[in-house]
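Some notes on the structure that comes next.
Part of the complex only, each chain left as placed.
A and B are the chain letters, set down in written order, and residue numbers restart from 1 in every chain.
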Amino acid sequence: MRQHQQVLKLQTTGKSLCRVTQKIQAIVAESQIQTGLCTLFLRHTSASLLIQENADPDVLKDLENFFAKLVPEWENYIHSTEGPDDMPAHIRTALTKTSEQIPIANGRLVLGIWQGIYLWEHRQHGQTRELVIHLIGG
Amino acid sequence: MRQHQQVLKLQTTGKSLCRVTQKIQAIVAESQIQTGLCTLFLRHTSASLLIQENADPDVLKDLENFFAKLVPEWENYIHSTEGPDDMPAHIRTALTKTSEQIPIANGRLVLGIWQGIYLWEHRQHGQTRELVIHLIGG
């Protein structure tokens, strides 16, 4: 049984879902762990993680539209000094995930055929985001 | 320290919360792991996991009603080719969980007395769903 840990720096381009499945799968392959657990942890409070459909890009647009409507930018938020998109970004993060876990079998993540891993940027402008990958297994 | 991993196939019956606590508890017992961590991972993007009240079934009805109202079927979704219930199912999944973790103590999940583990089917029709169970401990 052993562990592998590394930090992935990702540049986002404003509000959108950025697919990271291949990058994570490559790190799992390099680790040569055959059976184990992969934990993803995002070090931010205005971006989040999501496992979602990887086929039709319209699903990602509908997700973005739904969350934009559910958490509107121009509500009367008390916390507004960092811009109208900041407090909605915190709420959108609270409604999705900061960490995600995926078991590893036969050296690969056990994702379903339609599942992709996404980093969801909730701020209007692109940011550099840090994703910690922790693997444990043998 | 060792691992145990297996896939549970579950038949759902359309939009509803299906309790799987006993099935998971039995797998933990069979593994004979006394102290450890249980990870559940659902291989789908239109069904999700939830740990919720296991006593009054009305709680499950209220949860279903709340989500049906929050994510209505007849919105103008761009992704609509798979039926009016598909995009809402993706959004409901985004708002709940794809993976869940429960520590193991004394050979049992450390669930609270009112907690049950549920697979939440978000499609109108029943589906066969795959739940991966990963255990690590000793």
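Definition applied: contacts are C-beta pairs under 8 Å (C-beta built on N, C-alpha and C of every residue); 3 or more make two chains touch, one makes a residue touch a chain.
The structure presented is a predicted model; accordingly, all values stated were derived computationally and were not measured.
**Q** How many copies of the one sequence build the whole complex, if 2 are shown?
**A** In total, this homomeric complex is made of 3 copies.
By our rule, only the chains that are shown with their structure count from here on.
**Q** Nearest 5 degrees, what's the C-alpha rotation angle taking chain A to chain B?
**A** With C-alpha atoms aligned, the rotation comes to 120 degrees.
**Q** Centroid from C-alpha atoms only, then distance chain A to chain B, rounded to Å. What do you get?
**A** One centre to the other, that is 20 Å.
**Q** Using the touch rule from the top, collect the residues of chain B that touch chain A in their complex.
**A** Answer in residue numbers: 1-3, 5, 37, 39, 41, 43-45, 70-71, 75, 77-79, 81, 87, 90-91, 93-95, 97-99, 101, 130, 132, 134, 136.
**Q** Provide the residue numbers of chain A that touch chain B in the complex, in ascending order.
**A** Residues of chain A touching chain B: 1, 35-37, 50-53, 56, 58-59, 61-63, 65-66, 70, 95-97, 100-103, 105, 110-112, 114-115, 136-138.
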